[in-house]
Structure formats: C-alpha cells, structure tokens
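I have placed the structure first, in the form of structure tokens, so that the comments after it can refer back to it.
All protein chains but one are shown at their positions in the complex.
A and B label the chains in the order they appear, each numbered from 1.
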C-alpha cells in the first residue's frame, strides 16, 4: 500500500510538473494568452496591448524633452497637443506639468505606448480599484484581454474577424478606453458616451436602454448645461449616468454592485453577498428616490430575471432532449470541431447554450442551437438591460422575442421527433471553411 | 303579443341589471380595471397608478410644513430639492411658492403620491385638454391605463412580464411622464426627448424616424442653442419637435390632428372629420413651408398608407383562406385559449391580424399568424412612422419588409395547401406555460 501510495504521489508530481510545462510551452508563442503558440499578432495589436506587442516602426530617432516633442508635434499633429494643453497634465495643481516623456519615454526610436501601469505611477488608487475587479471573475474589465486572447476562437477564426475584438477588450490594458488621449479627462468619463463605444448594440444595448429611460431623457436635455467636472456625488447632477451608479463616488471598480453579473448568470439574488450589493444599490438610488421605491424596482428586476431564466431553461431542456434522442444534426461528429478541438477526439465537447467561448456557437452548430443562442444572447440580454436601466420597451420586446424563439424551437423539435428518419447531415459540415482553411491562414 | 312584449322587457331589464352587477363584481378585485379580480398589484404599482394603489410603507411619521420637508430632504435627497428650486413652483410669478405639502399633503405617514388630479388643482386647462383626448378613442394617452389593465393578457401573463407596461401607460394617471419631477418644466416637455422614453423602438420608432429626418437633423445641431422656454408658436424655433406639431400652441390634446390614428386603422383620409384635421395639419406645416408642399406630402402619406393596407389585406386574406380550409395549426382548439377565454368555449375567438389585446398574438398562435403580426406591427408601422416624420429610409425598409413577409407567408400557405395531410398539432400546444402555470403565479 505504501509503495502504491508512493507511486501515486510520484505520478501526481510528474503530472503537475508536466501540466505546468504544458501551460508554459503553450503560452510561449508569438501571440498572447493560453493559445499564444497558435497565432501571430498584427502590428496594430501593439496599440491594443502595448506591453506585449508594441514596437515602433517609424524612422524618427533621437532623445527629446517634452517641450521639444511639443514644438514639433504642434505642427505635425496639433490635435493631440491641443488635447494635452486642455488636460490637467499640462498644469496640475501645485505640481510641474506632466509632459510627453513621462509616459512615452524620451527616446523616440524606443518610444513607449503607455499601458495602465504607466498611469498607475501617479494614479495608484484608481489602478488598484480597477485591478480589484478581477476577484469578481468574468465578466470583468480587468480580465477583458484574457477573455479575448484565451478564447479558442481567437486563435481559430481568421485574424481579420477577431482583430476588432481587441479594440474593446483593450480596456484591460489601457486607461484611454474611457479617458481618451491626450486629454485624459475625468469629466469626459463621467458622461455615458465614454462607455458607449463598447457598451452598445446587441447583446448589451446599454446605450439604447439608458437613453430610452427617464434618466437618459434628462441626460439628453441637460447634458450641455451640466458641469461634468463635479465629482460623482449626491446632489451634483440632475440625472444619473453610467458612472454615477456603477462607479458611485468615483470608485474605479464597477463589479461590487453587480448582482446579476451583466445578466449572464442565473443567480440567487438573495445570497448574503448579493444582499450587501443590494444595499449599496438601493443607497445609490436613494440619492434621489425613496428607498422603498428602489427596493421595489430591484425586486421587479429579480422577477424579470426569474421569468427569463425559466424560458431559457425550458428551451435548453428541449434541445437536450433532441440531443439525447440523436436528433440534433449536425451532431458533434458531423460538424467542424469546436475551435482547437480535434475531430474524432474522445471527449468532444457537445455543449448547448451559453458557455465560455460562446461566440463559436454562431457558426459551427445546428441552426436550432444557433437560434437558441440568439434567444439567449440577444432577446434575453436585451430584456435584462431594459429592466436594469429603466426602458420598459426593451423588456417587452425582449420577452416577446424569447417567447417567439421558444415557441419556434419547440415546434421544430416536435417536427424532428415526428420524422421517421432524421436527416443525415453527411460530410458537408466537415468541409466548412473554418475547419479546412482557417488555421493555415492565421 | 303584449304579454310576449312584457316578457321581453322583463328579460331585458333583468339582463341589463345582471350585466351591471357582473361588471361591478368583476371590477371589485385587488387589481384594477375589467379584470381586477384576477390579479394582485405589486407595491411598485403605487407609483404608476397612485390613486388606486399607492400606500406609504416607510417608517417616517409626523406633520410637516414645506420648509421643514426641504430642510430634511436637502440632505437626504438633494437632487429633488435642487429640481424643485429650479422649477417655477419654487418662485411662481406673483404668487406664494408651491411647496411639498401642496402636492404630497403634510402628514408623512399618509403621504400622497400625486396623480394628475392634484396637478389639475392649478393647471385646469391643461388637464381638461388632456382628458378631452378620450373622446377620440384608442390609441390615447388619456385612456392608456385602461388599455393596460383591461387587456386580458395583463391578467393572464406573469406579472414580471407586464409590470413594465405600466411605466409608459402611467401617462394616463400622472403628469411627470413628460414633465419629470420635481422640476415639472414646460421647457423640458417641448423637447423630443420628453416623448422618447415611451415613443421609441418598434412598433413606434418615433424617435428614430424623427432624428433621421431633416427636422431631426436640425434639432440635433441647434438644440443646445435654442431657448426652450419660448411657447410653441410660429417663428420661435428653427425646427419643429414632437410637441410643436402634435401639440401646436401648447394644446395638451394630441389627437385632433391624428388623421391616420397612429397608423393603426385603415381609414378614409378624406372624410369630413379628416378634412378638418388635414387643414389643421397643413396650417402647422405652413408655419414654415408653402401650403401646397404640405398638402402634397400629406397626399404622399395617404398613398403610402393605401399601399401598405393593400399588402396587409392581401396577406390577411391568404391566412383567412388557410383557416377556412382547416390548414392553420395549432387552430383555436389546439392552442392555449385566448387569454381569459376558456378552452372548449362555444364562441372561441379565432382572430387574425390586429385586434384589441393583440400582444397575445406573440405567443399563442401559429407561427404563420405570428409572422403576419410582425409584418403588421413592425414593418407596417415603421413605414408609417417614416412617412409621417420624414425618414425615407424607414419607408423603404418598411415596405421591403412587408413585401418579404407577404411573399414568405404566401409561399408557406401554398406549401400547406399542397400537402396531402396537414400536420396535426396535437396536445403539445395546450401544455404551454401560459395556460398551465401563469394564472396561479399571478
């Protein structure tokens, strides 16, 4: 027995060491993240993930001081100089101005594209708060770059299609997603437009739902008369914005009021953790509204979520039934493998519904599964955002959309069950462009 | 004969009395409206329909004067105090200020949430004009709450799904849908944003069609330089807004220029009633445009509507044909009953197309009927709003959408007609979640 135990320990030790080596080897390629060996970065990636990829490829060299940079760039790119002059960096209270070389270095041939760690040199509190979001798990601004480059489809899909992902996911690396360069203005980031470049469109119509709400209506009418230099505190604004509620008091960690996790997870809204978050939530609403009103609206959102999940779960059960009966075609063996899986693997993943790397569901699953994905991602999340931001139209439309999708999926499932012989999908799906051609083009 | 006539009179008298008793009994439940016995209000309903449902559930008691309310709320909820200070209520011309107790009462334990009748105490003309809209029938701001709570699906659908309805339909009960509290500003309500919280998205893209028009384009460029305190009169604005045309001169009744009834009804645009409305319409346009131009654009909208109705009617005829031939499945006996109908009732309603309580069409009809509903509600109304508000893109898209839906529905109808044996829908539809579970959860 002792000898057997030694064998187990030895095997475990070897297995763990092999695991580390595998992960290390795996991450050692030219790309980044878990699948770094499988893709090449484009030069433009240097702007989205500067620490990892930026390389200056211009012809300018020489060492310069800030005023020299400005003298030249005033003519070359006057907009960014004007932005800097309009920023607090050009004249901070009681300090020397923060000039170009503070962030970019003073050697033009080795010019640095600053990432968040450069900003952290002076803005440590904000940076610490931002990183603190990591402990709440996905979805997360602080983990957004991993969410992109670690996703199997990032390596599997053609680069032309995934390059756009980095623009928003770069929020994990750089501060200018919200405070655009070179003004880096707090006032700008307090306005909803600062969030909109990424938080718009399906599956997260944060912009549409906010602007359609009574809050958004006031914003649109009052924004140009509002003093956005005031801090995000009670009484300073005529209407709340994204930042007012999600970053109350200017805190750079937006997860600690996220009860429903962006709508992505079916949760118990009444866990002790969530009870703490609910109190914070109601406290923000109570800056303007009676607390009981806020609690009731929050309860309404819980009810909306519960309803939505009942619809999603019932529909998913229908699909599981089909899969169990062998009626989903193409099935996992008939279709292109899940990104980075191999065809014919022992444990081919046959998943339904929302899961990590879900964007794959757009193209290599059966149409009925894809319709479920859209029900999940578009109708469901649209309803959630409507409930959370006060746009009743989006709630109504989202639930009507879920009802329609559920009914369609159930009717088609029923038709499939009544067929004598399910249609064979054949080899056709295995000839898909992603499977055959993409890897070598990447 | 006389004896027979007495019998008829007696029977009629009894029947009428029984009818009154039935309606009375019917409306006596905890809810509101025709189906009030069938649903329970949520506490939040008190904010949307205060006269009927509001009950203070906080712990604060005591009697206070306005200045005492303000002293406390200045710290508690400074935003609403700032709003009030910015309002004319805080300093009306030549009158004492209108303070908190005027609207909310002075007993905190019995605090009143004001509805429109409270505002009517001072603003009788506006309130009278608002109520005057009732005589034009549906759709109507003044009847909006009945449209919600009287609809069978309000009682039949889970509360989590219909709660959102009340937010917009509360316009019938309260003035702060357009004049947000506690500023209650006329200037705010003159801007299109005031209407947008409800008038946005399908089936009434009033916002998108306006902002995409030449009028909207000017609004977006000029709004921040415009003096919105000026009355809605000729020469005061560089571009018209929702209120400028629909509430010309500040009249709080928006129906008297509604020739096409929100696009919901196929009407004769040239009845004598509508001729009066057309003159009013052209008169508003002629504040800026030549009258002949305005008449021509109005004629264009008539032509657009005539075209749209021809498409809708042809498609509805196809569906009626299918129903006559027993080819619509699930038919009325196979599907969950129309809300509040009983299955197996003698006169089960089998309706196609737009009708009162139409939202039900989203979920308990056959897919081909639902597609017609969407053609009707989304493509058709989108085209109408485009024609009415000057967005040619919406007209083109709406008609293309109707063409597509019509073609699809006709092709599917043809396929159904060619089948030897129509598919039996079976019991499946009767197990639907609405039918089995909703009533008890409500």
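Simple rule for what comes next: a contact is a pair of C-beta atoms (placed from the backbone, for glycine too) under 8 Å apart; a residue touches a chain by one contact, two chains touch by 3 or more.
None of these values were measured; they are calculated from a predicted model.
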*asked:* Tell me which of A:197, A:266 or A:331 is the one touching the absent chain.
replied: A:197
*Of B:116, B:204, B:278 or B:394, the one touching the omitted chain in the full complex*: B:394
*Which one touches the absent chain: A:7, A:30 or A:78?*
A:78
_Contact set of chain A toward the excluded chain (per top definition)_ = 42-44, 47, 57-58, 76-80, 82-83, 158-161, 163-165, 167-168, 180, 183, 188, 191, 193-194, 196-198, 200-202, 207, 224, 359, 362-363, 367, 370, 423, 426, 428, 433
*If the missing chain were put back, which residues of chain B would it touch?*
208, 211-214, 216-218, 220-221, 224, 234-235, 237-238, 286-293, 296-297, 299-300, 303-304, 306-307, 310, 314, 386-387, 390-397, 399-400, 403-404, 407-408, 410-411, 414-415, 418
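As a convention for this text, only the chains that are shown with their structure count from here on.
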*Between chain A and chain B, what's the gap in Å when you average each chain's C-alpha atoms?*
36
